[in-house]
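Removed: one protein chain of the complex. Kept in place: all other protein chains.
So that you can tell them apart, the chains are marked A, B and C in the order they are listed, and the count of residues begins at 1 in each.
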């Protein structure tokens, strides 16, 4: 009953096996080998246009370097107040940007509120040197609280971005979970809706360590090659990331694992919905479930072997939580077994 | 006949297999899992004292973050003029340090000259705000040109470091190759000779992607945890690095692969020594061989399938190279086959 | 009727004259001359203890470098949501810190709310590498909205700082205005109340360009010398700043100019209080007055030669402003004439 995080899992057997399959022989280093080229072509197929692909080692790197690529002196990158870049990366985006600021925008359930974003960007649109100026907008898909931006929402945000000539970045650490949740194509969820750069995550959904920055404007690629190397994210045996992605995409494995993870979340949510002891904080839309339950119950569940974390109460959500209660996060993944979910359901029924 | 680089190889089968062995199940993320702890204990055994171990993804990251850990405002880090940090990391050390400078020191065959180092450090010892001040010394073991610092040389350098209260860092991207070349223990080559921090490389010697920063002063560890996370080098499924190191150390695999690589370099050097068409630039001491030969010969060899690069002529070495000739680098690794070396030998005999 | 800013004035005649008085002759550069030493001694007298004094050129530099001096990897500096470091320095603090973040804390009328500060600092006290960790607290005295922290308030904040071993910085761009408002000594307003570093501003209160960082812990001085030089803030003819401060302190000029500026603000506030067309937003406590009035009235006043700016509505204050109205800021200074204030009073009476 491990619901701590989707990164507590190891790797999908087919992904791990690929690392043995491709271990022998010699191949050019630093991303110029044949397998790298093959996987980059796959990305272009998946996105239905030519894209530039840069493998990096962590989601934090993918996010930070995307924002570096959009950065300007005095630049502000607009993000959700409780986004991963803001809350969980030790200030890496600002560090890599050399100090440019993340600007927090509110919004319910992890999604940036379009009007508030518009007001915030407008405030800096005058390019006043004291206040700083807009440089980028970044959204998280799926969000930190298990919700998903629908296409309309993404387009409303990209419309603001276009009006201010700002690139729109998507933190896709859980890209696949959002994709299968919406039932749309990668192209629809990204460039067809105005997204310019994607942190494409493979790690949480079945890889060991496979992240990529996808640039739809391939002119940015030359700059990005230096941005990545300077940031110590150019891997010599880049093939080890390519091999993971190769297996990840083969026969749609990535969609399969994401579909499974989301289904497990829905199954877990069902148990919580039926429970008299706990209640859903909001409806899950991807592979994370948030529930409100008494601390005592949570402790008892943990004593019984369940693993999950309490979660920082979102801005403006506190009124829903009674004294003695807390908000708890449950994450499912490719390796979550239905039996474990049901065993947990029994404990709270 | 691939002698381009030791990072053109994939992974040793036992290392790759470990990634399948440990792929199943759930384990705490971000380095707090059981396998991480096991491997960290192994590092302490190998170094014969308690050490702090920080896995990172690239050698560039290991070097850059080690220097960040030693950095001060106006700091200068002394390195060999043709070291990897200086020539091959796109300025990553200075980027991560926020602008502190690498200061180039000369020395024959890739090794810092002790007297020149002493003069250089002395020049800044007055801590004049205009000139800047010493912050660290970093040496590469084995060096970029396939030579090795003997213990006496390391101690002479660490003595300068101690006199100026500077930490001494060792870039050990080819740590194992140097170690087996000297026939000493890891402790002797490092802290017993005054080294404070090591970039411990596993990638070139049989891993896919396994690097670690080793701190002998464990008090530095708390700061380093933030330095690493902020630099986007804390891996969520850190287990995938631990698994590689686990296999790497098991039954002395790492010493075996390094011994093999060095032996292949010696074998190759033998062929060159015997050749009438090419000559050794200097005697190899680890897994890299440098030879002088006519460009025409090199092209013919490459047409025959041999892969190797020309190399930037070291400072002061130019006189040894005649018109029409160039300096060429050949790197051997765990996956270099004796037959391939001999096939190459035949071509130049 | 210039109420745009206290930096629209030039310099007090005695300050300007000092620059002629000291223009002749030669003196050691970079702060080591006799006049520099004299003025530094004056600072120690004023603060009733030995202090380290570092002249810099702008208040932005004083603030940014103070925060650099307190910075750590992953560090967070807590400030008021609408403070100058947050709103008006183009991200300079974060730029100089290499990316460490300013963390916004709310509070009425420009002053950090003690409980909210405590909650915010506590949130990061666990030194979790993902979230970052506290590095400093900075308060603005007088605040951006013309209010002043009383000693009790400063002590409550410094108590939080001490509990978390954080340095407390005071942005004293309007130090003198706050000081004469409170009627306390410089020592009481700073180190006796737990302040560790001060950005001591002279520019707004009668100098051309004279700012200083005051460190009460003189051990920090050696680091700070490098921090300043590296930041391009070590002036060769540092004597030109010393000469200004020399005149500024002589015969208490600085207290005189601040007393005058505050009196002019009080006089202006009186006119607004008496007006039927405008109303005070809150009571002024230093040399800034904030008033609510219709946009049409403001435009008419400006047509009549009055100069003042509208002001970003503070968080939570909007309900006080009716449609058609705005919040306006009026700043008085050493060069504000009573007649001009009264002339303005006539216009709104």
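Convention: a contact is a pair of C-beta atoms (placed from the backbone, for glycine too) under 8 Å apart; a residue touches a chain by one contact, two chains touch by 3 or more.
Values in this document were obtained by computation on a predicted structure and should not be read as measured data.
Engineer: Going by the contact rule already stated, which one of C:39, C:234, C:253 or C:272 would touch the omitted chain in the full complex?
Structural biologist: C:234
Engineer: Which candidate, B:17, B:97 or B:264, sits in contact with the chain we can't see?
Structural biologist: Missing-chain contact among the listed residues: B:97.
Engineer: Taking the entire complex into account, which one of C:184, C:209, C:280 or C:321 touches the absent chain?
Structural biologist: Result: among the candidates, C:209 touches the missing chain.
Engineer: By the contact criterion defined above, which parts of chain B meet the unshown chain? Give residue numbers in ascending order.
Structural biologist: For chain B, the residues touching the absent chain are 73-76, 87-91, 94-102, 129-132.
Engineer: Residues on chain A that touch the omitted chain in the whole complex?
Structural biologist: Touching the missing chain: residues 30, 68, 72-74, 98-99, 127, 129-130, 132-133, 222-223, 225-230, 234.
Engineer: Which residues does chain C use to touch the chain missing from this display?
Structural biologist: 2, 4-5, 7-13, 15-17, 19-20, 22-30, 56-61, 64, 89-92, 95-96, 98, 203-204, 208-209, 226, 229-237, 239-240, 307, 335
Keep in mind that, in the parts below, only the chains that are shown with their structure count from here on.
Engineer: Where the centre of all protein Cα atoms falls, which chain's Cα centre is nearest to that point?
Structural biologist: Of all chains shown, the one whose C-alpha centroid lies nearest the global centroid is A.
Engineer: Taking each chain's centre as the mean of its CA atoms, which one is most distant from chain B?
Structural biologist: Chain centre farthest from chain B's centre: C.
Engineer: How many angstrom between the C-alpha centroids of chain B and chain A?
Structural biologist: 34
Engineer: Based only on mean CA positions, could you tell me how far chain B sits from chain C in angstrom?
Structural biologist: 50
Engineer: Any idea how many Å lie between the Cα centroids of chain A and chain C?
Structural biologist: The mean C-alpha positions of chain A and chain C differ by 41 Å.
Engineer: Which positions in chain B touch two or more other chains at once?
Structural biologist: Residues 30, 98, 226, 229-230, 234 of chain B touch two or more partner chains.
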